[in-house]
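Left out: one protein chain. Kept in place: all the others.
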Amino acid sequence: MKLAAFEYHRPESLEAALELLAQHGDEAKVLAGGQSLIPLMAMRLARPAHLIDLARIPGLATVSDDGDHFHIGAMATHRAIERDPRMPRLVAAAVPHIGHFQIRNRGTVGGSLSHMDPAAEWPALALVLDAQLVAASARGRRTVAASDFIVGPLMTSLEPDELLVEVVLPKPGADFGFAEIERRSGDFALAGAACQGGAIAVFGTGAKPQRLTGVEQYLRDSGNVGAELVALAESEIEATGDIHASASYRRAVAAALVRRVVSQRSAQSGASAWN
Amino acid sequence: MELTTTLNGRPWSGDVPARLTLADFLRDRLRLTGTHLGCEQGVCGACTILLDGAAVRACLMLAVQIDGANVITVEGMGEPGRMSRLQAAFVRRRAFQCGFCTPGFLASADEILRSGQRHSREELIQLLSGNVCRCTGYEPIVDAVFECQS
Partner (left out) sequence: MSKLRPGNAERLVRGHGEYIADLAPSDCLEVCFVRSTLASAAIRGMVLNTDQAMTGRELGLQPLSLEAHGLVTIPWHPLPGDRVRYVGEPVALTWDADRYAAEDLADAVEVVYAPLPEEAPIHDGAPDGVIFASSFDSGGVDEAMSSAHRVIEGSFRTARQSALPLECRGVVAEHDAASGVTTLWTSTQIPHLVRRGVARALGCPESEIRVLVPDVGGGFGLKAQLFPEEMALAALARRLGRPVRWIEDRRENLIASNHAHGTGVSMRVAVDAAGHVIAIDADVHTDVGAYSVWPFSASLEPATAAITLFGPYAFKAIRFRTRGVASNRCPVGAYRGVGISAGVFATERMMDVIAGELGLDPLDLRRLNAVRDLPRTTASRRQLDSGDYIGLLDRLRVESGYEELRHQQAQRRVEGVLVGIGIGFFNEHTGGGSADYLRRGVTTIPGKDAARVVVTADRRIEIYTSAADAGQGHAETYRALAAREIGVRPEQVDVIEGDTSLCPDGTGTFASRGAVGVVESVVQALRKAAERDLAPGTDVVHVHDPSQAFSCGAHLAVVEVDPVGLIPRVVRYVAIEDCGTILQSEVVDEQVRGGVATGVGDVLLEEHRYADDGQILTASLLDYLLPLAGDVPRIEIHHMSSPSPTTVLGSKGVGEAGTIGAFGAIANAVADAIRPLGAELSDLPYSPNRIFAALGRPPAA
């Protein structure tokens, strides 16, 4: 299990990195924290001809606050986010579930979102927090809503010559909920749910994290957190199974977690009404 | 690629292939074989080392990525002729049998202990869940780390 050969680049500026991506496009992979990419390359499931290491690019890991939004640089590590007291409470609740601390020491927000594992936490957070994702290329910058950015399992709307550089989060209110079921501490989610304000998403259930717009509408209409909510969530959740859990399991458990996170959210002091 | 780094307190400079992992660089190039490979996928934790004080998987890094950084492996723990306090606790508590997982646990525990925080036993169990042991059933490992918290 040793990596196949590649040409290694360590650009010292974003422009240089984008130039390399423009040149090599789909023959290149970007190295951020490497926690997802290196194992794939070690198993030779990924064999990029070019590897572009972002480590030397200044300013990509900065986390700043412009009053209304957090600007999280793509190279910010999960560990830095975990330790940042400014982060929204939903983020603070979710990030410790990302692998183990050794993984969080290297893994990055941008890496997690670009990799788009359906059982990962960040894509679901991006959905419920209405994140805007900033993609840069030699052709310029564009901002993509999380729901457009997330295409499918391990698939985003990034073009081959694009790089995710920043995640912009509107500052949310205090009313959140988060719950995840993992088989062992640090495992990928068997099912998970996140709630922020009136937005609810499940993850670990299917091909990609999913906003439950039907459930959201039901709550705006009725505000009821009971068996009917769970049944509605179950009917809305699109689930697929694998060797760890069947689709039925994921759907049923995720629906139960939806009720849990909705209850958590409602129990926060200062929680707004559903409508 | 050119690489300049500090390893167990000593400067090192040289040329390494870009695709050489940090784990293989330590083991095969430098003959620091105390860092072990159990899965090469970042799951088992046997290859955990300290990079600028942070516990990381050496199998999930390329050697070239430690350029300019400070790396400590198990060989750099304690002094010549004297084990570190944690290593001595591991021996006293019989926190290993085959010894293969031990260097990885020592690196993870080093970061945990250096935070200065006093964790409950349950919290420590969670924190130590990033390292696999097949021999001990974990209890003596948790005891050894717990004992060193003060």
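Letters A and B name the chains as they come in the text, with residue numbers starting at 1 for each one.
Just so we're on the same page, a contact is a pair of C-beta atoms (placed from the backbone, for glycine too) under 8 Å apart; a residue touches a chain by one contact, two chains touch by 3 or more.
What you are looking at is a predicted structure, and each value in this text was computed from that prediction instead of being measured.
Only one residue in the set B:Leu22, B:Met61 or B:Leu128 touches the chain that does not appear here, and it is B:Leu128. Among A:Thr62, A:Thr143, A:Ser235 or A:Ser248, only A:Ser248 touches the chain that is left out of the view. Where chain B meets the missing chain, the touching residues are 17, 19-20, 27-28, 31-41, 43-44, 46, 73-75, 77-78, 83, 87, 90-91, 94, 96-103, 106, 125-126, 128-129, 131-139, 141-142. Residue-level contact of chain A with the missing chain is found at 1-5, 43-44, 181, 183-188, 190-191, 230, 243-246, 248-249, 252-253, 255-257, 259-260.
The rule is short, and it goes like this: only the chains that are shown with their structure count from here on.
Taking each chain's centre as the average of its CA atoms, chain A and chain B sit 29 Å apart. Listed in rising order, the residues of chain A touching chain B in the complex are 1-8, 10, 31, 34-35, 38-39, 42-43, 51, 53, 55, 79, 99-103, 105-106, 184-186.
Residue ranges of chain B in contact with chain A, taken from their complex: 1, 18-19, 21, 24, 40-42, 45, 48, 51, 54-57, 59-62, 64-65, 108, 111, 126-127, 129-130.
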